[in-house]
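Provided herewith is a single structure, encoded as structure tokens, for subsequent inquiry.
Complex shown without one protein chain; remaining protein chains in place.
So, chain A:
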Amino acid sequence: MSSPQQINVADLDLPQLADVRKQLEEELQHLTTSFQQLKQAQAKFKTCLENVAEVKPDNKDRTILVPLTNSLYVPGKLADAENVIVDVGTGYYVKKTRTEAQKHYTSKIAFVKGNLDALQETIAKKQENMGYLVNVMQAKMQAQAQGQGQAQQA
């Protein structure tokens, strides 16, 4: 699907322009949703990073409430303040030290950030295209209105 700048937009008439515009709007919506989802994922990783920081030796002997299910908590103590278990995807859980886990989440956050930036650029470009398209549409509509006015006068 080529971008509108490669087809000569002035050649398209109004209904076709409306179609292209609808298509652009849909694409924009998809991209925006993906953007939001990426943002959410990034926020989640950030909280994971904070959580890892909580598992520190200072807390080792303090009593914590351990969740056993969604609504059941039992008092307990941190058994292992050096290692945490990280879900690295596809059903694999890896025991990492705290620093390794922090590195892992930080790199995930950076990766998502890269994707976010690229997505942001694409969204900006699409919005530009849309603006250009709308301009052309308006020009055409005016020309048509004028043409009709003249035809009525004549």
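Methods note: a contact is a pair of C-beta atoms (placed from the backbone, for glycine too) under 8 Å apart; a residue touches a chain by one contact, two chains touch by 3 or more; residues count from 1.
In the analysis below, contacts and distances are computed from a predicted model.
J.: Looking only at the UniProt record of the hidden chain, which name from "Light-mediated development protein DET1", "Ribophorin II", "Protein BUD31 homolog" or "Prefoldin subunit 3" is the right one?
T.: "Prefoldin subunit 3"
J.: Using the touch definition from the top, which of A:P57, A:G76, A:G114 or A:G131 touches the missing chain?
T.: Answering carefully, the residue with contact to the hidden chain is A:G76.
J.: If the hidden chain were put back, which of A:V66, A:A110 or A:A124 would touch it?
T.: Candidates A:V66, A:A110 or A:A124; residue touching the omitted chain: A:V66.
J.: Just one of A:N51, A:Q120 or A:Q142 touches the chain that is missing; which is it?
T.: A:N51
J.: Since one chain isn't shown, list which residues of chain A touch it in the complete complex.
T.: 44, 47-48, 51-52, 54-55, 63-80, 83-88, 93, 101
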